[in-house]
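A single protein chain has been omitted from the complex, and every remaining protein chain is retained in its original position.
The block that comes next holds subunit A.
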Amino acid sequence: MKWLLAALFLAGAILVITGPPWPVPTAKRAVFSGSGRAILPMTFIHNDHKGVSCTICHHEFVDGTTGLSCINCHLTDPKVSDIFETQFHDLCRTCHMDEQAAGKPGGPTRHCAACHLPDNQF
C-alpha cells in the first residue's frame, strides 16, 4: 500500500513536470495582443454562434468603444485585466451550461482543450 501510494505520487509528479506520455493537444501561452501578456490561445468560431445576437458578446458595439479587439482591450484596461479569466469563462461557459441544461447543443463547459487551441477561422 505504502509503495503503491509512493509510486502514484511519483507518477503524478513526473506527469506535472513532463506532461503525459502520449500526445495531447497542448496549448502554450503566447502573446496575441498589444498588451504583451502571454495567454492561452482561444478557439472561437462565429459560425458556431449564428443564433446568438452579436451584442451579447460584443458589448463594445453598444458602448461605442469599438476599435480594439476584445482581448487587446481586456488585457490592457486595468479595470478588467485582473479578472480577465473570470469574465471570459463566465461569458462563454455559463451560456454553454445554460444551453446544455435546456437540452440544446451547447459548446464546451469544462474541457479546456476545446476552447484553448489555436484556430484560423473567423
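What we mean here is this: contacts are C-beta pairs under 8 Å (C-beta built on N, C-alpha and C of every residue); 3 or more make two chains touch, one makes a residue touch a chain; residues count from 1.
Going forward, contacts and distances are computed from a predicted model.
According to UniProt, the chain absent from the figure is "Ferric oxidoreductase domain-containing protein", selected among "Assimilatory nitrite reductase (NAD(P)H) large subunit", "Ferric oxidoreductase domain-containing protein", "Phosphonate C-P lyase system protein PhnK" or "Ubiquinone/menaquinone biosynthesis C-methylase UbiE". On the side of subunit A, the interface with the absent chain consists of residues 1-2, 4-5, 8-9, 11-12, 15-16, 19-20, 24-27, 29, 40, 85-86, 97, 100-101, 108-113, 116-117, using the contact rule stated above.
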